[in-house]
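Here's the structure we're looking at; comments come further down.
Yeah, one chain of the complex is gone here, protein chain that is, but the others are all in their spots.
Every chain is named by a letter (A and B) in the order it is written, and numbering of its residues begins at 1.
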Amino acid sequence: MTDGPCGSYSLFEIATRFGGEISGDASTPVSRMAPLNSAQSGDITFVTNARYQKDLERTCASAVIVGRDLATATDIPRIVCDNPYAYYARVCALLNPRSDYLTGVHEQASVAETACLAENVSIGPGAVIDDGADIGAGVRIGAGSYVGRQARIGAGTLIHANVTIYDKCCIGERGIVHSGAVVGADGFGMAMDEGRWLKIPQIGRVVIGADVEIGANTTIDRGALEDTVIEDDVKMDNQIQIGHNCHIGAHTAIAGCVGVAGSARIGRYCRIGGGAMIHGHIEIVDNVEVSAGTLVPKSIHKAGKYTGIFPMIEHQEWSRNASLIRHLKDLRDRIRTLENESKGRRKK
Amino acid sequence: MTDGPCGSYSLFEIATRFGGEISGDASTPVSRMAPLNSAQSGDITFVTNARYQKDLERTCASAVIVGRDLATATDIPRIVCDNPYAYYARVCALLNPRSDYLTGVHEQASVAETACLAENVSIGPGAVIDDGADIGAGVRIGAGSYVGRQARIGAGTLIHANVTIYDKCCIGERGIVHSGAVVGADGFGMAMDEGRWLKIPQIGRVVIGADVEIGANTTIDRGALEDTVIEDDVKMDNQIQIGHNCHIGAHTAIAGCVGVAGSARIGRYCRIGGGAMIHGHIEIVDNVEVSAGTLVPKSIHKAGKYTGIFPMIEHQEWSRNASLIRHLKDLRDRIRTLENESKGRRKK
Partner (left out) sequence: MTDGPCGSYSLFEIATRFGGEISGDASTPVSRMAPLNSAQSGDITFVTNARYQKDLERTCASAVIVGRDLATATDIPRIVCDNPYAYYARVCALLNPRSDYLTGVHEQASVAETACLAENVSIGPGAVIDDGADIGAGVRIGAGSYVGRQARIGAGTLIHANVTIYDKCCIGERGIVHSGAVVGADGFGMAMDEGRWLKIPQIGRVVIGADVEIGANTTIDRGALEDTVIEDDVKMDNQIQIGHNCHIGAHTAIAGCVGVAGSARIGRYCRIGGGAMIHGHIEIVDNVEVSAGTLVPKSIHKAGKYTGIFPMIEHQEWSRNASLIRHLKDLRDRIRTLENESKGRRKK
């Protein structure tokens, strides 16, 4: 599956870098990260939850990353730490360094004379950097990507192949933008005028903070008059649509296929489940979790988890129940009638 | 946010172009369009609804566009008109003219010898115009876009970067196609044959009228045997999917993330809310509004607004109510039993 060992590290070397306490042989070498169930000798694995204890007992891994609750649940050489999931992320990155890329501008790229490239950039074949664009140090622009006029890409950002960044949009430092993403297309604004639509110019930008990841084929529209803003450390999955003039607070994570209509304001540390649809011109406070598939029609003023999905059932059962949904008011009225009768009897 | 003044116009110059009546100093110069709340001196703003009257009183704009209902609601120099939103669109376009683009074919574009380019076209770097394609006057094709064999792009249309137009598809005049849009991919047609899928050739085209805007990453499939048709002045947001052989009537507006299954027929002047899903082989008449997130399982024969979404509530409350959805029939039956008992008592 992977290339195999990119290098081998002892638990001692790992704990020296990332902390945690070693139990067992600190010289145990590991060269590959693998899941609990398929790990083999030479691999390191991780457990994030006590419910996987049975799998932990059976694993063939040479070492394991565990939380304090599982510190003594195995005899395998292990690193005990506070946050085994984050620890796993760090070790996995150590064992799987990003591939090297040649720096420089590929001869089949097209870079405008007025564009400004900092040191150590890598511009792939077919990539286009338009007039006045500003590409920060160490930025990598994948094959076929387009960076528009006066757009700005912060240092260390990775733009994969076939991405489109429209004119004047800004992406912060250390970001990742996956293929097919489109940043800065026109917002959906038009006025009905004598039976025809009149386009409203979309002259705001998209301004994206640092450490933001944007999934494949996600689209973020530019603002109508003011900017669309994505704060630092926002994480967006694939196929997301962010309308014009939205504001997404720092550290918020948005799962795939979510739609956020124009001028919605989502707070910090929110989690929006896959396929959720957020209405425009509403506000969601910090620390709100929206369940997958939920439509959010109005502002959410209190942190918490919100849901609105029709429960899935076998189709025939659904047919029977769904038709009754349309008659809930009738059911309610019939209950009222019975209650009134009952009350009448009691009065007698 | 914007480049700042692209030119300055007096209210008199504006009203001369676009009509309306001036109240206050007609020589007031404005150079930028800005929202009511953030407008500053030198800016023109607009109000479309009396509920923003408080904001109107506080605005720092030098001039404002208002409807007749608000003609006397401010002392600021103003243009009074019938449709302030459309008026805003026009003034905003005047103050923010589209950037100039060089005409001609970029040396890193690829144009087939048999393609036909009218005057004043602009073909960006990496764009590909395939055999027999026909590109109308003043068309702009962005970097990395592909126009297939014998496809036709009408005069004045703007194709942004990284768009794909498949063979033989037609786009009308004055259209706008945003990045990542795909026009004319194969419809989803296959026949089950002895346990395997057999592809059904998709030999129809996509035929798109004039003044159509297609959002980023929207996909419109070609027809199976006959064409998929999008009539004039249809406006489509991002991430929309239009299945094969759909027919979308003129002036209909479709918000982001909508899916329209094959052979659906949507009328004129409809408005489809974000994330709505329209079944295939159904018909929706003119002037229908479908709420965001609504699934449309059958034809709609009467103009009006239609909705079908599970109301969002706090998750715990949802859990309690959702489980009862599966038992609506039981509840109905229990009500019936009570009613029968009650009837029985009355008969006694």
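The rule we apply is simple: a contact is a pair of C-beta atoms (placed from the backbone, for glycine too) under 8 Å apart; a residue touches a chain by one contact, two chains touch by 3 or more.
A quick note: this is a predicted structure, and the numbers were derived from the prediction, not measured.
Participant: Tell me which residue among A:P35, A:G195 or A:G304 touches the hidden chain in the full complex.
Facilitator: Of the candidates A:P35, A:G195 or A:G304, A:P35 is in touch with the missing chain.
Participant: Please pick, from B:E13, B:D55, B:D134 or B:E226, the residue that touches the omitted chain in the full complex.
Facilitator: B:E226
Participant: Which of these touches the unseen chain: B:S31, B:Q53 or B:Q108?
Facilitator: In the complete complex, the chain left out is touched by residue B:Q108.
Participant: For subunit A, which residues touch the unseen chain?
Facilitator: 1-2, 33-35, 38, 83, 85-86, 88-90, 92-93, 96, 99, 106, 108, 124-126, 142-144, 160-162, 176, 178-180, 211, 213, 215-217, 233, 235, 237-239, 251, 253, 255-257, 274-275, 292-293, 309-315, 318-319, 322-323, 325-329, 331-332, 335, 338-339, 342
Participant: Could you list which residues of subunit B touch the chain missing from the display?
Facilitator: 108, 110, 126, 128, 130, 144, 146, 148-149, 162, 164, 166-167, 180, 182, 185-186, 188, 190-193, 195-201, 203-205, 217, 219, 221, 223, 225-227, 239, 241, 243, 257, 259, 261, 275, 277, 279, 289, 291, 294-297, 304-311, 313, 317, 320-321, 324-325, 327-328, 331, 334-335, 338, 341
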